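Next up is a structure, given as structure tokens.
The complex appears here minus one protein chain, its other protein chains still in place.
== chain A ==
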């Protein structure tokens, strides 16, 4: 899973409920607009962010964050 693939952050903005859980878990990758909707700061984050990004995707209450993996 952790091989040489690159992680890509994909957000479904329709599903974002503005909880901000992603910002708490991975503040280097996610921020929020004033209305709470997510802002992706880094759609192809460096490997040291993979852990936080995977957790952000897991805990997102709107199931709005998907991770694409490309070789």
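By definition in this document, a contact is a pair of C-beta atoms (placed from the backbone, for glycine too) under 8 Å apart; a residue touches a chain by one contact, two chains touch by 3 or more; residues count from 1.
Convention: contacts and distances are computed from a predicted model.
The listed options are "ABC transporter ATP-binding protein", "NAD(P)/FAD-dependent oxidoreductase", "Phosphate transport system permease protein" or "DNA metabolism protein", and the UniProt record of the chain not shown names that protein "NAD(P)/FAD-dependent oxidoreductase".
Interface residues of chain A facing the missing partner chain: 1, 14-15, 17-21, 23-24, 32-36, 54-55, 58-59, 61-63.
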